Each structure stands twice: as structure tokens, then as C-alpha cells.
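Pasting in a structure now, in C-alpha cells, and then I'll have a few things to ask.
What you see is the complex with one protein chain gone and the rest in place.
Chains here go by letter, A and B, matching the order in which they are written, and residues are numbered from 1 within each.
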Amino acid sequence: MSLTQKSATEQLALLQSGELTSVELTQAYLDRIQAVDSSVGAFLRIETESALAQAAGIDARRAAGQPVGKLAGLPVAIKDILCTKDTPTTCGSKMLENFVPPYNATVVEKLLAADAVILGRTNMDEFAMGSSTENSAYHPTKNPWDTTRIPGGSSGGAAACISADMAPLSVGTDTGGSIRQPAALCGCVGLKPTYGRVSRYGLIAFASSLDQIGPLARTVEDAALLLEVLAGHDPLDSTSVNAPAPAYSETVNQPLENLTLGVVDHHFGEGIDPEIVSAVQKAIEVYESLGATIKHIEMPHADYGVATYYIIAPCEASSNLARYDGVHYGYRADQAEVMAELAEDGSDEGPLVRMYRKTRSEGFGPEVQRRIMLGTYALSEGYYDAFYLKALKVRRLIRQDYDNAFAEVDMIIGPVTSNPAFAQGEKNSDPMAMYLEDLYTVTANLAGVAGISLPCGFTENGLPIGLQLQAAPFEEEKLLRAAQMFQTATDFHTRRPELS
Amino acid sequence: MSDAPYEIVIGLEAHVQLKTQTKLFCRCSTEFGNPPNTQTCPVCLGMPGSLPVMNKKAYFLGMKTALALNCGIPKFTKWDRKNYFYPDLPKGYQTSQFDLPMSEEGYLDIKSLKDEFEPRRVRIIRAHLEEDAGKSMHDEASGKADSRIDLNRTGTPLLEIVSYPDMRSAAEAKTYMQELRLLLTYLDVSDCNMQEGSLRCDANVNLHIPTENGTIATPIVEIKNMNSFRSVERGIAYEAKRQYDVWQETGKVLGELPKQTRGWDDSAQVTRSQREKEESADYRYFPCPDLVPVVVTDEQIEAVRSEIGELPATLRERLTSDFGLTSYTADVVVNQGRELVDYFLELAAASGDNKLAGNWVQGEVLRILNDQEITIDQFRISAGQLAELLQLITSGDLDSSKAKDVFAVMLDSGKSAAEVVQDLGIEKVDESALEDLCRLLVERNQRVVDDVKSGNQKAVGALIGQAKKENPNVNPGQVRQICLEIINNL
Partner (left out) sequence: MSLTRQDVEKVALLARLKFDDDQLDKMTSHMVQIIQYVDKLSELNTDDVEPMAHALDINNALAEDEPRPSLPREEALRNAPKRDDECFLVPAVLGE
């Protein structure tokens, strides 16, 4: 097994024992990226120099017997949505092509404090809006298992870099499934923590009440290790919960006794690929063989999740993205062109208003504009009650479904997606078809509960299939232990895509 | 206004910058007057990824003000976003409070010092917290040049106090703003400087005009840019006349025109229509997902209430009922601010004569403060020193005209009343010597004696003049009293 195929936990042990230096490890990943990323496109930027410098510094400190952080020397890839001081942060958008934040996101601070080596920035759907990473303003990312297919999204680069061994750990964000869906389609582990578990300070907002940062990794153990560093209270985020973050990596290998898993029969209804049904059902049998009890439960409002989500998320987005107006940072339309355009169409619109409109129409891609339009419409006078307020009420019903379920079972087990990775371009012209991809993932965001996706099989064509476990708020520890039980009993996570 | 053929209806929206050290949602300084864009951070710049955290002090200062305005404090309040695009609003929305404000339903009583209107209770709809915008600066002279944006002020905490349309004249509106400012000053919650913009107000104005077919209402106009109490009064008065003229010309009534916004141009003394927006305002308010609600307990509310202290209305009442001041004097003293009230209270206690203390504060002390444009804490004579002077008056050692001379010297020299009396050679005339002098004068002026005996007490004044010639230090009051006694005993 090559160095980059080892898990982060194994690599960390080698670093700690002195058998491996961070510079060696970092260089190995830089070489791997050099070799395969041209066919995957997981990264937007590779930070070779700073990564090697950071690695050398950590090696020196470790060699001198000085204290080092929890992840000391492990490379980490960061989704290009987390602000990093003095380093471009684009959010996959032309709007922020030249944006250089003057501050660090809290999780970036935490990673630096843990002595993680920042390898580079991963590709994503523009402003995290999308399920295929085709909405990146820079280039699409491809699925390492089949480069004619999409890797999922919006954290497509974050999942693809793990799956193609270009990073041992990566940080993504999940607003409606943006960690779990690409993890499922790329065959890696992705965890969306409970809303409030990880600070959102410095995460470029898509939908503030749904966004959450989480880890992607090859193994559940590695995800536990990274979550441990990311989680915790942050006084800079009012929605961050003031509760201690457990040492997940220390308990992840303890199996759960008397585990009760809930199965929603509805999840296996119309529209889901039979190969996925069969893989997930086999996974359920694995849990049964490990002593888990299976209970059939109802989630009566789950079918309304996508509709609820595609009101709430665009509403919040329309407001969150109002700041991109070409005044204080980011892209601005050419002033001479603005004036020429105004003169040409004889509009009485002021130059400022036209500057805003031209800037935003040129700086945002079509999917982002569509969601801004939807949200603006749904919040506007006369429609607020029918759309936004209605959606907030259904959101409550969905949360109640979860509360009722977790009164009966420890976790809900089911699929992540209804289909394996689809072909590039397949759903581009049909936004609604793309939105329905989020069926199984959006409800966790709406309710604020934790969810994890882990590999549970492959299609005949060799495409990965994901298994989703969802747990009650702040039960990440149990979620990781249950997921680890599955990985201990199976080997899906050890398979590798063939990349030339 | 009683002779005008209409009634003006006015509601005011006051914006008060609260006296916090830091902004509402970040910890940048709120200090006024620093170079542009030196008080910003990722949060108040609206940088991608930044998040707001509510300033605790701003919330409690807001609550203190609301309680002083007799508002109710709901136990639960939340934050909403008001969405609109403007260059001095970097996030593209203002964080404010929409459907669940931090306080509602209060009132402020106003009355006119000059009896311009009947005392009135102006009801308050709500007072809520919101963030201030930055400043757009445009040099009109340079024509097409860009506007410059300074975000130092962005995010400064504002309390917006919205009144019911309860005022009926420009003078009432001005007095409301003055009374509000006084209250805020007593509460010490704001600098209340209208020029610096820490107290601002917009007025919603329309007219009720009686016609043969019943009373009609003119379309409501919002007046902005009134940066002094005088401009509040003049702007509204101008707008009322303008609305009446427009109504006579067009006959348009409420509902037939959209609400218009006009700016007060202080140099031209007119209101001008502000550039019509491209669309009717649709702020798309919705709950801010980045901020969590504030929940308060009865104990917290009572603790804030107990910090409020004596407010202008209560103080005026106390100064008239307990200290015997006229309502006018009490108003004058209280309206100058808490420091002058404290000066008065100390003076009254030390001098032992409430009324005399009131007269001196309202008269001499205020005259000096106004002439020298200083505040009471810069005034050279302490309440204790002034009390010594007043005691000399009460004891009859000084008459009021001499006391004023002494006061003037005390002010220049910083010396005590006793020292100045000595320096000026003002000596109290010995009682028996004074009586001898009075007897002599009575003997010399039989005509005065006859006049007094026949009931003209004023005639004794001639003797006072003569006494002063004989001895400049005599107290005229004493001379009058002794002479009258002698004559009456003749």
C-alpha cells in the first residue's frame, strides 16, 4: 500500500513515531495531485510552497520535542468556501475571483492550531449551490470512479480528492446534502454535524440556518479525528452551541450495544435505483448481524423536504448574497459599459442601480441567479406567507418527525441518494430534476440533526453507493461509533478507483 | 395654528445612537469623527463569511430607554433583516426588528414653556433596535464624480422610537424632540447630538382639512434630513403649507398618491422630493438566521428599571411641590439637565431658602451660563459658595443689588462671598447707628411722615435715598422697615 493510500490515523501514528515526516507525506500528496488531478479537477488551487513550509516547521518542532497539535503534520484540503487570511477564497464564483479575506474562518484557525498542513482549496458548485460541482465558475470536477460522471456536490472537490488519494482529510460544507451526497457518489465518508456543532464564522454563507461544516475522509476513524478538531463553541458565531466537543477519535472504536436503527419504508419507494435499494438493505443486514435491532418508522413529512428546502434555502441565499454588489469587494461591471448600456436602452434607471444589476448578472452563474430569483420572489410582498412562512411551518413538522423517530430509535438508516453518480451535463437543463437529487439529505439540514454517509457497496458499473445514518442533535459520537461498526465489518472503504 | 384652515397630523420616528463603546454586532469602536474607514472589521464591512454577535449593553440601554418611555418589554424579541441595496449598507440588508420589537406601547408627555399648545401625551408605538448605515458622500459641485463611502458608522446601535401620529403642530413636534432629548440625556443613554447625527428624526406629516363634504386627509409625506430642533419645526410648518397648496391645486387625497419622501433643505428652507425610487419599496423582511432571539426575565427588567433614576417629569413635579418653584422656573431648571438640577438642590439645601435659590439659578446663574456658553460643571462658583452669598441676603446683611455686585466679583476673582464683601468695603451698619440715622431722617422730613400717615407707604422711599447718601452701606430694606416703624409709632 502506498503512503497516500493509508488512512490519516495510520499516517498520524507514523508521524508520531518518527517513521515519517510531514514534509515526506505532504510531498507524496503533492506528487499524487500532480499525477492525477488533471483528470479529476478536485482542486482550484494547490498551495505547494506554503504547505511544504508549514510541514517543515511542524517537523522541526516535533523533532525538537516541542508540543504539536492534534493533527500535526497531516495534510488537509479545504473547500474554497472557508475564508483564509491573505489567501484567495473564491467560493467557486467569478464574483469572488480576486477576493482575499482579511481574516481566517474559525475552523481554519482551529486547523492551523492543530498543526494541519493546508494542501490547497477544493472545487465546489458556485456558492455551494448544486449537486454536481458543474456549477463551479472555474471548471467541473469529475468523479474519480468514472471521469465522465459528476462527483456530486457542492463539496465535489472535497469528496473527489479523498477518493482519488489526493488528500487524507478534507473539510466540506453541507447545506442540503453537500457533504453526504458527494461522499456517497465518490465512495468516501462524509459527516454533516448537528447545526451549531461547528462554528460557521468565516464560512461564506449560502443558507445560514442550514449551513454546517463537516469532515470528509477515507475512514470513519479519520472523520472522527477531523471532527474533533473542527467542533466546539465559538463566541463569534451566535448559533454555535456552548457544549463541549467530545474526543470522538478516542471512542470511535467502541461498538454500540443495544443499537436500534429505524428504517423508513418510504425511502425505498418510487424513483430509487434498485442497485441502491439492494446495497442499503444488505447494509441493514450487516447491522442486524452485529446485534442491532431494526424498527420500521414513519417520517410522514419527509416527502415535503425538497419543497421546503427549495423555499427556505433560496430565501436566505437571496439575502446572504445581496452583499455581492460590486461596491466593497469582488467583481464589478465595467463602468463605461454600464453607462453605454444605459444610454443604449434609454432607461431611466440610475447608473448605480444598473451597475448593481450588470455586476450581479455577470458575476453570478445561472444556478446562483435562479436561486436568488426564487428567494427574492418567495420573500416578496404578497408571497411571504404562502411560501416562506409556510415552509417554516413544514420545517417544524419535519423536525417533529425526527423527534418522534428518535424517541423510538437511536438512528435512522437509509440511502443518501436515489441514484449513483450521473453523467456530466445530464441534469444541467432541468433544475428540478437536479433538486430532487437532494431528497434524502435535505431533511437533516432542515431539522438540524447530524448525518453521515459511508460507502456500502458498488453498482455493477463500479460506481460507489452510500449509506446514510442520521442521529439526534449532538449525537455525533454515537453516529461515528455506529458507522465504525459497519466499516469494521466491511471493506467497501478500502477499494480504490483506477486513475491513470 | 388655530387660524389655519386645516389640522396638521404628525408622527415622528426618532433614531437615537446608543452610547455604547462598540457597534451593535461587532466590537469596532463607535467613536465619532475619526478618519473614514478606520473603524471597520469583516463583520461591519459585510465581508463574506462574517457573522454578527449582539452587543449586550446596546440591548440593555435600549430597554432602559423604553422603560423610561413607559413602554412594555416583551420577554421574547428577535432580529429581522430588512433587505435593500445601498452602497452604505454593505450586507445588502439592515439588521432590525420587524414583528417582535424589544418594546412597545409607551408615551411621552409634552408641554409648552411658552403656552404655544395644550399639554399633550404623545403615544409611542414601539422602540426597537437596529444597526446604523454608513455614510455616502457626494460632491455635487464635481458633477459626475463618484460618491465616496465611509463605513465607520455602519453598525452603530440605533434605537428607533416610533410615535403615533398624535402631534398637531410643528411646535409640538419640536417640543417632543426636545423632551425626548432631555429624557435621553437624563438616562445617559445617548450623546443626543443632532449635528453629529446621534439623534435624528423623520416626520410623517399630512393634513386633515374640513370641507363641505366632510374632513379629507392629504397624502402622507415623510420628511427627512431635519438636523436641528429648529429645522424640525420649520420643515413641518413648510410641509403643511405646501400640502395645503398642492391639495388646493390638485385635490389629491390620501390613497390617491403613493407615500412620498421629501428632504428638508435647511439653506433654502424648503422640502424637496427625493429622487423617486425605481420601484416601490419591498424590504422582504424575514428573521435573521445568524442571530438568536433575546429572552429576558422579570428580574432583569426590574433591575434595569431600578437604574433609571429621577426623570424630568418627576423632577419638575418635585421642584414645584416640594421646593415651591413656579412651574416655569422648574421647567427652566430641569430642561437644562440633571447637573443644574443637582446644583439647585445643593444650593437650596445649603442656603435654606428654596425660592431664593430657584430665583438665583434661573436668573443670575443661567444668565452667566448662556453668556459664556458654558455648562454648570464649568461654572466657577460652587453651590456651597453661592449659598453663603444667599445667606447674607436672607440675614439682611446684603440687599439684592449689592449681592449681585458681590456675585460679579466672586465670578471674576473666585473669592468667597465674605471675602468679596470685605474687599468691597461693604460693612453692615450697626443696628443702633442705623436707628439713629433713621430717627434723624424722620425728624427732617415731616412731609414724608404726613404722607405715610395718610396711607402712602411708598413715600418712605425718599428717606432710603437720603440714607444711602449718608452711608452707602445701609441696607435699603432695613431702612424702610425701621423708618416705617418710627413713623407709625409717632
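One rule holds in what follows: a contact is a pair of C-beta atoms (placed from the backbone, for glycine too) under 8 Å apart; a residue touches a chain by one contact, two chains touch by 3 or more.
Not measured: the values here are computed from a predicted model.
> I'd like the shown chains that the missing chain touches, ordered by label.
Within the full complex, the chain left out of view touches A, B.
> Among B:Val16, B:Ala58 or B:Leu319, which residue is in touch with the absent chain?
B:Ala58
> Any idea which of A:Gly120, A:Pro168, A:Gly232 or A:Gly330 touches the chain not displayed?
A:Gly330
> Based on the whole complex, identify which of A:Thr376, A:Gln424, A:Gln470 or A:Gln484 touches the chain you can't see.
A:Thr376
> Which of A:Gly18, A:Pro235 or A:Gly291 sits in contact with the chain that's absent?
Going through A:Gly18, A:Pro235 or A:Gly291 one by one, A:Pro235 is the residue touching the chain not shown.
> Which subunit A residues would touch the chain omitted from the figure, given the whole complex?
The missing chain touches subunit A at positions 98-100, 102, 194-196, 209-210, 235, 238-239, 241, 301, 304, 306-308, 310-311, 318, 322, 325-332, 335, 338, 350-358, 360-361, 364, 369-370, 372-374, 376-377, 380, 386-387, 389-397, 399, 431-432, 435, 445-448, 473.
> For review purposes, identify every residue of subunit B that touches the missing chain, sorted by number.
20-22, 27-29, 35-42, 45, 53-59, 78, 85-87, 136-138, 144-151, 224-225, 261, 263, 274-275, 278-279, 282, 284, 286-287, 289, 291-295
Note that in this section only the chains that are shown with their structure count from here on.
> Counting in whole Å, what is the centre-to-centre distance of subunit A and subunit B, each centre being its mean C-alpha position?
57
> Can you check the complex and tell me which residues of subunit A touch subunit B?
Going by the criterion above, the answer is residues 82-83, 89, 91, 96, 99, 101-103, 105, 200-205, 207-209, 235-239, 315-316, 318-319, 321-323, 325, 327-329, 349-350, 352-353, 356, 376, 379-381, 384, 388.
> Provide the residue numbers of subunit B that touch subunit A in the complex, in ascending order.
It comes out as residues 41-42, 45-54, 81, 83, 85, 87, 90-93, 149, 151, 275, 278, 282, 284-286, 289-292.
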